[in-house]
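Data first, discussion second: the structure below is written as structure tokens.
Only a single protein chain was left out; the remaining protein chains are all shown in position.
What follows is chain A.
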Amino acid sequence: MAPSVLYPPVQLSPAASLELAQTAPAVLKSSPSSVSSSPLFSLVGGSEKSEQWIQYENLILTCLRTGDDQSARECLERLVSRFGADNERVQALDGLVKEATAKNNGELEEVLKEYDQILSENDTNIPIAKRRIALLRSMGRASDAASALVQLLDFSPTDAEAWSELSDIYLSQGLYPQAIYAIEEVLVLAPNAWNIHARLGELQYMAATASGGAANGSYQKYMAEAIKRFSRSIELCDDYLRGYYGLKLVSKALLNGDGAKTSKQTEEGDFALPDRSTLEKLHELATAKLAEIVRRAAAKERGWRGYSEAETAAARELLAQDTAAVQR
């Protein structure tokens, strides 16, 4: 499917974003360059579409990414002429354009000062606060970004996106317990988000492998949690490749290692590891499901074309490891 300008373009591949950015001049040409917000105008002219503004916003992101600063500025000008330069979201986009076109660290510091200036006037300007955190992180000052983010979450604790970013910052610093805590907060806010459940499972698995092998007491706790989280993500979403992948990875690691045998009762309230037969069943189920997904996605069967190429390739590799082990 061709990429649409109506979705946030952050996850697009470079090729797709290039394709999207090349549509920018046409989009800019086809829509009127200035839309008045007066009610009289809307009587005379056509009604304004809300999608158009989303389109401009996403085009700014894509054009900046592909280096088409000219189109990005033009989109921004239109947003400014419609919503005014003091709109919080427009301010953030303006900052984004400045960040992207800054040539050296000095200019970045300038942008940062500008953000501080805006925040000193109105410290509840959340889009700007988020940009400031992102810029700090981009400049390599991750701990500053983390403390700023904690401050932001102090007065806006229901911001799931910010919690998720905090988890990512902690993860990049190797602070697994904190990262897990932050992503758990996201789950409190969005308990049905299957990808976040899988993400939490991945974090638990990473924490387990970083804890230093099966001898460590926290290894089992993390692995048990990981199994639980991956299972929940599968429960929430049929044929979820990422969930099955994680489940297979974790159950295989537990079956191969001696983690399953020494499953002693942990502290009260903790989730004990399931016994060996359950683990084997889980492993079998995950293997069967992954094999089915890989086979059908590779055949491009109708109704199985939604998986990304990279994900199915990774699953195929994981399955191939299994068969190699059997042949040996």
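Throughout what follows, contacts are C-beta pairs under 8 Å (C-beta built on N, C-alpha and C of every residue); 3 or more make two chains touch, one makes a residue touch a chain; residues count from 1.
Operating definition for what follows: contacts and distances are computed from a predicted model.
Taken from the listed names "KLTH0G07744p", "Magnesium transporter", "Iron-sulfur cluster assembly 2 homolog, mitochondrial-like" or "Tubulin", the protein name that UniProt assigns to the chain not shown is "Magnesium transporter". If you put the hidden chain back, the residue from A:V90, A:I133 or A:V294 that touches it is A:I133. Among A:A100, A:L175, A:L255 or A:A291, only A:A100 touches the chain left out of the display. Residue A:I196 is the one among A:I196, A:I227 or A:L249 that touches the chain missing from this view. Of the listed positions A:L64, A:I118 or A:I227, the one in contact with the omitted chain in the full complex is A:L64. Residues of chain A in touch with the missing chain: 1, 7-8, 10-11, 14-15, 17-18, 61, 64-67, 92, 96, 99-100, 102, 127, 130-131, 133-134, 137-138, 160-162, 164-165, 168, 186, 190, 192-196, 199, 235-241, 303-307.
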